[in-house]
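Of the protein chains in this complex, one is absent; all others appear in place.
The first chain written gets the first letter, and so on, giving A and B; residue counts start at 1 in each chain.
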Amino acid sequence: MSDKDPISIQKSNKTMNAFFAFWKEMLYHLAKNKGAMIGMIIILSLIVLALIAPFIVKYGPLEQSIAQRIQKPFISDHILGTDDLGRDMFSRLLYGGRISLFIGFFSVSISLFIGTLLGLVAGYFGSWVDRIIMRIVDIMLAFPYVLLTIVIVSILGASLLNAMIAIGIGQIPSYARIIRASVLAQKEQEYVLAERLLGTGHLELMFRTILPNAIAPTIVQATLGVGNAILSSAGLSFLGLGAQPPVPEWGLMIASSRQLITSAWWVVTFPGIAILLAVLGFNLLGDALRDILDPQLRD
Amino acid sequence: MSERKRLLSVKNVKKYFTVREANGNTHVLKAVDQVSCDISMGEIVGVVGESGCGKSTLAKTIMRVYEPDEGKIYWKQKDFTILKGSELKQSRKNIQMVFQDPFSSLNPRKNVEAIIGQPLRIHNWASVQDRKQRVQEVLNEVGINPAYMHRYPHQFSGGQRQRIGIARALVLHPEFVICDEAVSALDVSIQAQILNLLLDLRDQYGFAIFFISHDLSVVEFIANHVLVMYLGRVVESAPKQELMKQALHPYSRALLEASPGVDLSFRKKRSFMVMGDVPSPVHLPTGCYFHPRCPLATERCRKEYPPLFSANNNRKVACWEADHL
Partner (left out) sequence: MSMTGTQKNKLLAIKDLTVRFHTRFGVLYAVKNLCFHVEQGETVALVGESGCGKSVTALSIIGLLPQSIGEISGGYIKFQGVDLCKLPEKEKQKIRGSKISVIFQDPMTSLNPVFTIGNQMEEVFKTHEEVKKREARYKSIEMLRMVKIPDPERCARSYPHQLSGGMRQRVMIAMALSSPEPGLIIADEPTTALDVTIQAQILHLLNDLKKRLKIGLLLITHDMGVVAEVADRVVVMYAGHKVEEGLAESIFRHPLHPYSMGLLQCQCSSAQNRGKERLITIGGTVPNLLRLSRGCPFADRCNRVVGKCWDSFPPQQIFDQAHEVYCYNPLKEML
């Protein structure tokens, strides 16, 4: 008997096929949607630039040079000009991109993880568990989001890390609600009853049976959430509650150069455009994913 | 005929639900009301009735999805209703269910091997290698190529998915299988294949089947014994041959006449057309539940609910006028 029996060869082929088939399908749908394509291009560019930043910048993001202060963009050595401390804008923007992406993914991870756990437990068990969890979520929602994040940062202390935690916590309620609704819908499906009647325990039913089927709507929320987090972080930094100087966080860059808006517009405008593009990219992708995932579920 | 081992005994089971209307009124929904039946090894008991008759609720109560409000269920002479925890989990090896909708009864995110292997895994059956082999074995038995076990449910047709559902139910050699409208969602030609498959598997393994359907012709084909339910109660219980020869309860008669048949007696003159709609199970008629639609209804039928009389030949019927047919 050969060491690779036909079934196992087929198995590796089949799982690979299933894997590729799923992504092929996703790509097909994404390709059809113009918004998705634009969003993907923006995000991919952002990620690529963030990754290769150290290799393509001439100057460090923190290198100050009084001699090079407020250089105009496009005409000098500094492609996008310099700020009032002589730091290269191009470099700061790229490094700022790394930070923004990190903010986005970190905060969303917090909210996704905790929110999903809460929503899953609430939706699955129902009755008093559901009521208590959802009341806590409602209380969180009662606070205006910005105020909530400000309060958390004030408690923890003003820093970029704490800003990310605050943003993450602030978004927990939306994920919790989305997952809970999705879980409630899936719970009614026959396959859940079928697996329950096989003798499956609660934990497995929650995480291995229901969750993989309930998670789809959160993908949309998470994608939009990244953009949202970048925006919130910029806001908090602008207020002095997030990143602290000299970190090249885009919001902070705008805040510290407010006064230059008429004299050296590029110092304020470029970070603003960067925020705009990043958030736009994630929003477009998120919207497209929402359109794609919905009819596909019906398929 | 040899005395077959009795597996399941349902005695006077009741399952009621409380329904709350928007205006605050509460009503009692008697989904299953005083139902008794027995099933022995290898036997097929068919339960037939229209919507609201309680057959699905009965199945779920037997499976302990719902707890009976009254009455007892005995599995091999032991009280099944008091089992809990790990004992209940153990019993799941012996009592399994096949569902109606082949599209929603399989987890879309699991492949066939995971779906069918799940009961093996949960009950720690043998070794991992043995489990894989058993999955392949049972797939062969239901007519699905084992090479497809890495595919996902959406890649199969409705009939194939139902076969997968049957494989999942049979993988641990249960002694009792409940089929809840297991062929109702399938095309007629596939229905025939699946019914034949169930019979073949029953002959091979010897399990008993509780076959629920709204289609009397299907039940009459596959079952040894038939229960006819109406609004939560059993109105007639008879061996298949007897019921086909003559239905005693007017509702059974009506079902028989209404079932569209394809043998040459089509466009048959209906001697027994029943009028009106099935009443809401929340607002049950007085007396016999069928009296508003029954052509034989008398004053007594309006006032008193008839008990299940035992007729000859292992038959029971709940009708004051049964002998007038």
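Methods note: a contact is a pair of C-beta atoms (placed from the backbone, for glycine too) under 8 Å apart; a residue touches a chain by one contact, two chains touch by 3 or more.
Note that the coordinates shown come from a computational prediction; the quantities given were computed from them, not determined experimentally.
The hidden chain, counted over the whole complex, makes contact with B. Here the missing chain is touched by one residue of B:I190, B:V235 or B:L248, and it is B:I190.
Across B:V235, B:L255, B:L284 or B:C301, the residue that sits in touch with the chain not pictured is B:L255. Of the listed residues B:D101, B:E220, B:E242 or B:E321, the one in contact with the hidden chain in the full complex is B:E220. Residue-wise, the contact with the chain that is not shown comes from B:V278, picked out of B:M41, B:V65, B:A147 or B:V278. Note on the undisplayed chain: of the listed residues B:L199, B:L296 or B:A311, the one touching it is B:L199. Counting over the whole complex, subunit B has residues 50-51, 157-160, 187-193, 195-196, 199-200, 214-218, 220-222, 254-255, 257-264, 266-267, 270, 273-278, 280 touching the chain that is not drawn.
Methods note: only the chains that are shown with their structure count from here on.
Distance from the subunit A centre to the subunit B centre is 49 Å, each centre being the mean of its Cα atoms.
On subunit A, the positions that touch subunit B within their shared complex are 6-7, 10-11, 14-15, 18, 189-191, 193-201, 204, 209, 212-213, 299. Note for the complex: subunit B touches subunit A at residues 63, 65, 89, 92-93, 96-97, 99-101, 104-109, 111, 118-119, 122-123, 136, 146-147, 150-152, 154, 165, 168.
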